[in-house]
Each structure stands twice: as structure tokens, then as C-alpha cells.
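All protein chains but one are shown in place.
Note that the chains take the letters A and B in the order they are written out, and that residue 1 is the start of every chain.
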Amino acid sequence: MDYAALARESLDRVAASKPLIHQITNVVVTNDSANLTLAFGALPVMAYAPQEVAEMAGISQALVLNIGTLSEEEIDAMLLAGAAAGEKGIPIVLDPVGAGATAFRTESALRLLRELPITVLRGNRGEIGALVGAGEVRGVEATGAEDPRQVATAAHDAFGMTVAVTGATDVIVGRDQTYLVRNGSPLLAGITGSGCMATATIGIFATAGDDPALQTALGLATYGLAAERAAVGDPGPGTFRSRLLDEVAALGVKGTDGVRIEVG
Amino acid sequence: MDYAALARESLDRVAASKPLIHQITNVVVTNDSANLTLAFGALPVMAYAPQEVAEMAGISQALVLNIGTLSEEEIDAMLLAGAAAGEKGIPIVLDPVGAGATAFRTESALRLLRELPITVLRGNRGEIGALVGAGEVRGVEATGAEDPRQVATAAHDAFGMTVAVTGATDVIVGRDQTYLVRNGSPLLAGITGSGCMATATIGIFATAGDDPALQTALGLATYGLAAERAAVGDPGPGTFRSRLLDEVAALGVKGTDGVRIEVG
Partner (left out) sequence: MDYAALARESLDRVAASKPLIHQITNVVVTNDSANLTLAFGALPVMAYAPQEVAEMAGISQALVLNIGTLSEEEIDAMLLAGAAAGEKGIPIVLDPVGAGATAFRTESALRLLRELPITVLRGNRGEIGALVGAGEVRGVEATGAEDPRQVATAAHDAFGMTVAVTGATDVIVGRDQTYLVRNGSPLLAGITGSGCMATATIGIFATAGDDPALQTALGLATYGLAAERAAVGDPGPGTFRSRLLDEVAALGVKGTDGVRIEVG
């Protein structure tokens, strides 16, 4: 497969269709997520009020849910928005930030997984592991947390949607296929919201193709490629953060040669 | 008229008086708005709690309201702050972000317009058009949305305050005068909150002169001029965003030659 060409096609489709990406996300990363969405050529809209989230999801092309600074009101908003998104049939991406750190986060993420037709679940090994462990009333270790692939597979089996466990290598487990993505930079761990931006990227790419696992792999690889380019010269985190947006916006010009996706 | 000289005088007045700009704004742009306010030499204060917004507005020199991530509680806070601002006689600027996208936004913006003595209303053509359309129980198209000038005039007639419809050319319709502002950069559309920052700029400039339409034109032209300077070399959005703050802060040194304002 020529994944670079496929990534390029998705980018071009996003630039042409300018999808509206409704994001109910945490207060830490809101600005970065909105700027990232614009840099990809898509349109961000952040809307949280129960009075409008269903309507907003209804005019959007994807819904991104992120529990990073969750409140009870926000869960309600996510359930309303998610129901509207499900009815319309647009992709829903969930980022269970901090699942496993507190019972509130773990249980809220599980509730969203139960009640909404989530298309893609993305988290790190610990977060996804916590969700699988909790689902099976076992600790995280019991699911084999040492191996991201096992965690992703267990979550896919438990919840039934595409699961992306991101890390040095990203593992994406879909219904028919597993992908490994080897793009990215250690500098991403030095800025806040790099995982949340990966999740937003998945939401954007999900509007550009029908296969959630493939689109997730393409999105993560493209985002990781931009990060690699932004990391050239090993800048500090403040400079890297600005350059990351620059490089995402430059993908159309610089192209996608360098995406490293393998079937796992 | 020597608008560059007038813009410079307003800048100098702001730097000398360091006005406190109370902003009840959206979570996406809060940080950028605060930094922009500081770059202009003014002092930002973000305060949202019903327990304090009236008191805060009462010690401020302008109030900026922005419905970008509105909640019911925030509307209440805006009404309290706006009433205090009206009593004190300080300018109030309203940014109806996303009006027309959901009924909640449109109706909330109309409620604020009805219940508060708003001084300047700023939005893009779609947002202001939606407010006029709704006010007349017609669709947006019916107000002649193709022409920003018609939209601004209709809104001025309907609501009675200075209206700024921003875009490639900004149109400002005041009681006695219409201004066209031709500053700005296409790069502004590539970063989130560029419109919200334009609104904050209007609030800042409104403290430096008595004619709301003129001050709005001066503010938008000056902000647009800083954006033109930041756009030199066509940087990516991350770099542009940093440079925009740099260039606003540098206006005192580099001056305001280059503002392009015409009487319309």
C-alpha cells in the first residue's frame, strides 16, 4: 500500500471539504486543538452548552470528545452531542484522558463507551488499559499492560470499535486490520495536549474516508510526520509547539513522504 | 483625515491610561485575548462569577462580551456585568461568535443586544446577518448577506449601535459615518481567535475616544496593520500567532503608518 499517497488524498479531501469538527474538550488544550484543526484545513467549533450541543453536532462532520477536565455537566453535554452525532452517522472519537487516575474519569469514559456509538477510542497504554481492566473488574496489569498491542486488542474486543493506543509506536486495532504507526517525536511528550491533538487529528481524518482504522493510522502518521519535521534541530518546547502548527499547515506543500505505517 | 495620526494618538492614550478591560470571553481564546490586551498596553481581567462581575465591570474602562463557548451561567454573568457597565457608562463590545450556527447562540446574542446598552457589535457577515435575519424573522439571505455593507447597515438600523462586519474589508457603520478598513492578512483566518482578538481590540480602542465608529475603525486598522507586519515572509500559523503579539507590542515603536481607512 502506498500510505503516503493515501495520507495525501485524505489531506486533500479535508482541504477541499473543510469539515466542521465539533470538539468538547478540556480547557488545557482547547486553543491548541482549534489551531491544529485550522492548520489541517478543517474548521473547529468548540461548544459545550446542553442547549446547543446536539444542534452543533448535527451540522458537523465529526465529533471529538475529550475528558481531560471533565465535569458532570460536560458528560451530559457529551451524551447529547454524541446521540445527535450517532443519529447523523458522523464519526465520534473519544479521548479518555486520565482514565485510571481517578474513578470519576474511568467510569465516565466507560459510560460514554457504553451509551454512545464511538467510532475510534484513542489513549495511551495506561488509559486504555484502565478501561479494559475496569470493564473486566481486574487491575490494569492483568490485561498485559506491558504490550500496547494486547491492550489495544483487548479494548477492541471489549468495546467493539477501532482502538488506537499511542506511544513510541502507535497500535491501531480495527475490525479487519491492525496497523502500526512509527512516526512521531519524543518532543511531543514535552508539550501538553500532544495526545489530545492526536485525537483531534483522528477526528479530522475520519471525515476523509470510510475505514476508521485506516483513517486513524493515516491521521496519526501524518501528525507524527509533522512532529518529526518540527523537531528538526531539537528546539525547546515553546518553539516546538509553534513549529508543530507550522508543519501541519505545511503538509500540503511538503507532502506526506515519510509516513511509516505497517500492517501489524 | 490623518487616520495614522489618530490611530497613534489612541495607542498613546491606551499606553498612558492603561485601561482595565473586563472580558467575559470563550475558553478557546482567553489566553490570546489577555496577551493581546497586554501587548496594546492595556490590562486584561477575565472574571466570570456572578458574585463579582458587576464589581469588576465597575472598576473597568471597557467590557468585552464574547459568546464563543457560552453557557446559561455565562449569559447571566454577562447581563450582570453589562448592567454595571451601562450604569458606569463604559463601552461594551459584543462578539456574537457562531450566531446563526445554533438557535442558542442566535437567541443569546439577541437577548444581550436587547437587554444591554451595547456600544459596538462585531462579527463576520454570517454572524451579523443571522442576527438581523432572526430579528426580522427571515432567513439570512433575505438581508442581502452577499454584501457586508448591507448587513452592517441592517444591523445598525435594527439594533441602533455601531456595527462592524469584518472580512477582507471591514465595514463599520456608525450613526453618522461609515468606515471601510482595508488592513489585515489572510493569515488571520489560519489561527483561532483572530476575530475575538479584533473584538478585544475594539474594546481597548473604545476607551481612547468618544466616537465608537471611529474608534472601531482605528482599532481594526491598527490590529490589521500589526497582522500585515506579522505576515511578512508568510510564516506558518504557529509562528504567525507569536509574531502577531510581537507586532502589536511593537506598534509604539514602528508606528501606524499604513492604516487604510476610508469613509464609505
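One rule holds in what follows: contacts are C-beta pairs under 8 Å (C-beta built on N, C-alpha and C of every residue); 3 or more make two chains touch, one makes a residue touch a chain.
Everything numeric here is computed off the predicted structure, so don't read it as measured data.
**Q** In the full complex, which bits of chain A touch the chain not displayed? Write them out.
**A** The missing chain touches chain A at positions 26-29, 31-32, 68-72, 98, 101-105, 189-193, 235-239, 241-242.
**Q** Could you list which residues of chain B touch the chain missing from the display?
**A** Given the touch definition above, chain B has residues 27, 30-31, 34-35, 38-39, 44-49, 51-52, 55-56, 59, 241-247, 249-250 touching the missing chain.
The rule is short, and it goes like this: only the chains that are shown with their structure count from here on.
**Q** In angstrom, rounded to a whole number, how far apart do the mean CA points of chain A and chain B lie?
**A** Computed value for the inter-centroid distance: 33 Å.
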